[in-house]
Structures are given as structure tokens and as C-alpha cells.
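This is the structure, below, for whatever I ask next.
Shown here: the complex without one of its protein chains, the others still in place.
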Amino acid sequence: MLLNQNQLPILLVLIPLFGAYLAAISVLFKKKINNILSLILLSLSFFLSLLTANHVLTSGDISYHTAGLQPPFAIEIVVDPLSALMTIIITSLSLLTVIYSREFIRKELSDKRESYYYILVLLLTGGLNWFVIAGDIFNMFVGLEILSISSYSLIAIAQNKEAIASAYQYLLMGSIGSSFFLLGTGYLYIMTGTLNFADLAIRIAQLGLFNSEAIFASTAFIVTGLSIKGAIFPLHVWMPDAYSKALAPICALSSGAIIEAAVYALIRITLTVYGIEFITEIVPVKTILLWLAGIAIIIGSLYAISQSNIKRMLAYSSVSQMGYIVMGYGIGTQLGLSAGILHLFNHSIMKACLFFAVGAIAYKTGKTDLYEYEGMGDKMPVTMMFFSLAAISMVGIPPTNGFISKFYLVWASASSTRWIFAAIILVSSLLNAIYFFRIINKAYFGGGHEEASRDEAPYTMLVPIGVLAISCVVFGLAFNIPLSLIEPVAEKLMTLSLII
Amino acid sequence: MSEGPITKDVLVKTVTKILIPPIQLFGLYVIMHGHISPGGGFQGGVIIASSFILYALVFGYREGAHRAKLKIRQFLEPLGPIIFGTIGLICILFSGNFLQYSAIPILANAEIAATAISLVEIGIGITVTAVIFSIFMAMGGRKTDG
Partner (left out) sequence: MVNLEFYLQHYNYWISVLLFMIGLYTMIAKKNLIKKFLGLNIVDTSIYLFFISMGDKSKAIAPIIHGEHVDPTHYSNPLPSVLILTAIVVAIGLTATALSLSIRIYEEYGTLNSEKIEELW
């Protein structure tokens, strides 16, 4: 075979990034080629990410070094089962986004902007992949910036006045987050002289830096910076504005991959670099995040109930769902961490499906408001069916994947005797039920039957929605597939102890 | 920016014409010496782009757009990363790691491997020149371009 299996990680980064520049050149010679080109490239990346996951599961973690040097001197890329899972989420969502965008973008954007759109989606995918598989903290920063700049541009590409203003707001907040992350990196570097994750952990332990103020400061800066990117309460304020005005596929991709990747990075850095004891006992990051998550779940759900714009409602729902993920991490047991990451996986499926479905309805009928959804069940039955499936999953009714991860979360909080968080999850499920069943009720039983004539979204849009909605059920039954990728890493992260 | 020349001053125009070649030459020097002295593709590219910006400032937007046409810039902008990525991919095809020059048979010698680094630097220089000038033109020419 021409390509060594060990070359897989670099190709995951290289294909979308390199492809973005290829797309930028090829559009000069042939118009409208970018859709096909990005479809091919992202299918290839998706296939490679599956291969990587398979390789990681069968023969252990991949550590890749560029330029033929050894870490910590070379740029290291580390793929373990968890980052393999993240690349699968990222590449599959961006592939579905490109399929979905074919019809959607043609209607929404001019030809020139359409070609820019696909270039930016490719850049975003490359940046995300780079961000999740980077083995040192500075490369993580570079990936973070690539994905951030392309996501600011993608939110602004809708070109209506609200989208541009909210993209600017997102840009200001997001770049403060990146600056904080860079400053935290600086504090780590000045104390240890290294940037590689594994090396950092070893040096912090060897040099006995657990009581150093600089390390405390670096924790604070990195956690704050990534919390802004990950829309963790109370730093979520950019998200509802940005998502309610952006194009639906971009909302799906950001809500399904970008904020997830930021939370993933938060988990990865705090648990590998600082270690579980440090963030539990010395700097109580976990406890703070746990309580913030508890508040976020309730507040996010209450805000979501009070919205009538559905995209805005889904954005606030994302705030509360990020709370679930962070809560799993904050509980601080191995079970809690696996439950949180499982919910991260499930949330990206459910939320992307919901955003796609809402986008399809807006595409066909132009309706974005809750009170205009009357008779939608007759007008667009297939889309509404998939929407309802994902909504049911969001509420957490078996046999969907939302039920599984919520069940795991309740189990984790109960087994660590934090009953209040188990109660919060149950209450918030009820709140979820209120705002999702309200839509379903309006769509199916809200009247308006007589004027409804069937007018279904095109197939290129139905297929991504359907794939995601069906995977909600599939991963509700076959939840051991993501868990097989999550559990080994959760065990490793939780037992990794370097305080001597 | 106004479409025509901003200044009719002969002195400014003459000095600009005299200055631009040394600026570009210095930019090329910084690019080519990137691997053995401080400098590199980005710094040199910015220096070359600054000479274009100076030209467009003195002789006007239209003249600047004529000298470095949009089509050409759009072609050059993604060219650098493609050169960079291609060299990296060639290393992978010779079963080395990304950017591991020693994997390519003709570059096994360290002296020649420096040439490959120069190629990467040239690619970056091309891209940075085109991108920086394009940013300037896109913002400055907003009113004229529509």
C-alpha cells in the first residue's frame, strides 16, 4: 500500500486544508465546481477518519511527528480513541453539511459567495481536525484560530445586516477567548519550557509546580478562553445572536462541531496537562464548572422556552446541552466523564439534525417562527417526522440516544451521591419536553390542515436530515459503539496522576 | 481611495519609482535567506506587498489594479499553500513523514534539503504578497469596485 497507516492523522488535517486552496484555484477555471470538489474531499476525509478510528482501536494510539524529528522537538499529532471520535463527528457533519448545502446555498447566496462558502467549510473542517488531534498546545491554538476565523466569515456570509453585526460580536468575544488561550500557553511555556502535552504534564510534576501562581493563572486563562469558544454558561452570550442569524447549515456545523471541539479541548487540556488532582483539589475548576453547568442547564432551558424564533430557541437549548456535557466532566468520576463525552457525541447528532430540519422548513416556506408552524406536519411530513425524532431524542425518551446519555448522566451523579444534579437533569428534561412538544403540537395538531398541500424539501436536504435522525435511534440502541471509543480514554484520563 | 493619482507631485512619483525596485529586491533577499538568517517567506512577502501598496497609493487605485490584476492575484493567493502542501505530500509519498525532506532521495544531502525549505519559503512569499495587497485593494477600492 502506497500510504502507510501511520500517515492517516496528517492526511486528516491536510486533505481539507489543502483542498480548500485547491478549491480556491479551481474555481477560477471552472465555476460551480466547488460543491463537487468539497463533496469528494470531505467524503475522503470521512473515510480516512473511520480508518483512523479502526486503526486506533485495533493497534493503539497513533503518535505522528512531522519533519522526522522526535517530540518534544517535532510537531506532534496524537490520535487516541477520543480524538478519533471527534474527527468522525467533524468530518461526518461537514460532509452532511456540504450535501445539504447544494440546494440551500444555491438559493441563499450568489454564485461568487457560493464558491467562497465551500472554501470556508473546507478550511473550517481542516482547522477543526487540526484542533482536535494536535499534540501540543500551540498547534491547538493555531487550529483554533483557523476554525474561528472561518466560522466568523461563515456566519457573516449570509450578508443580512443582523448576521454581519452578530458575526462582529462573535469575532470580538471569540478573539478575546483566543488571546486568553495564548496567554495561558505563555504562562505554561515560561514555567516549563515546553509545549507538548505529555511533556508539559511530566515537567509540571517533576518541577513541583503545583503551587506556582503562574500555573494557576495559566489554568484560569485557558479555561476561560475555551469556555468562551465552547459557549459555556455564562460566556454563551454570543451564541444565540450568531446562530439565529446565520445560515442553517452553518448553525448545524457550529453547534454540532465547533463548540463541542472547544469543550473537548477543555477536557483534554485540563485532564492531561494539569491532571485530575490539580483541577479537583488545588484549583477547583471542576467544582466551579459543575455548578455553572447546573445553572446553565436550567437557565438555558428557561430561555429556550421564552423564545419564539426556533433557531434562537435551539441556540439556547445548546447552552443547556453544553451544560450537560460539562456537568458530566465536573462530576469527576470516570462514569461521569464518559457520560459527558457520550452526550457530546449525541448532542452533535441531534442538534445538527434539528438545525438542518429547521433550515429545510425555512427554505421551503420561509417560516422561522414557532407560531407559524401550524399544519407543517401535513405540509412537510418527512422533514417534520425527522424533526420530531430528533426532538424526542433531545427530550430523552427511549430508545433514542438522548435517553442513553441522560441516563448515564443521572447514573453518574447518583453514584457519586450528587442527588441535586440528578434532579436538575430530570427537571430540565421536563423543560426540554415543554419547548419541543410545543413545536410538535403546533405542527401536527395546531390546525391549518385545509391550506396545507404537500411540498417536501429536495432530496439533497432530506438525506442529511434523515441520516442524522435515524442515527439518533441507531445510537440509542447501539450506544456501545461510541462508548467503545470513549471509555478507554476516560479511564486513562481519570487514572493519570502525576502528583507525587 | 480616489480612482486617479492621489498626488500630482513629480517628486513623490519619481522617488516612488526609484524606491520600488530596491524594496522588492530586499523583499526577495529576505525570502531567499529565510533559512540561514532571520527572515522568511512571510516577512519578505510583506515587504514586496508594501512596494505594491506604495505604488497604488501614489499612482492611484486603477493603476495599481492594472499592475497586479485581480485574476492574477486570485490565482497566486492559494498557490503558496499548494506548493507547501505538495512538498509535504511528496515526502509522504516517499514514505517519510510530512515535510521530512530526507525521505526524498535527491534531498538526502542536508545542503540540498535547504533548497526545499527555500521552495516552501518562496511559496509562502508569493501568497503573502498577493494576500496583503489584495486586502489593501479590497478595502481601499470598496467605493470604486462597488
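To keep things simple, chains are lettered A and B as they appear, and every chain counts its residues starting from 1.
Definition applied: contacts are C-beta pairs under 8 Å (C-beta built on N, C-alpha and C of every residue); 3 or more make two chains touch, one makes a residue touch a chain.
Treat the numbers as computed from the prediction; the structure is a model and nothing was measured.
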Which of B:15, B:70, B:93 or B:135 contacts the chain that the document leaves out: B:135
Residue of A:26, A:153 or A:280 touching the missing chain in the full complex: A:153
Contacting the left-out chain in the complete assembly, out of A:23, A:37 or A:167: A:167
Chain A, residues in touch with the chain not shown (by the definition above): 138, 141-142, 145, 149, 152-153, 156, 159, 161-162, 164-165, 167-168, 171-172, 175-176, 179, 182-183, 186, 189-190
Contact footprint on chain B, counting only the chain that is left out: 36-38, 40, 42, 132, 135, 138-139, 142
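Everything that follows uses one rule, which is that only the chains that are shown with their structure count from here on.
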Centre-of-Cα separation between chain B and chain A, whole angstrom: 36
Residue ranges of chain B touching chain A (in the complex, touch as defined): 71, 74-75, 77-79, 81-82, 85, 88-89, 92-93, 95-103
Of chain A, residues touching chain B in the complex: 2-4, 7, 10-11, 14, 17-18, 20-22, 24-25, 28, 64-68
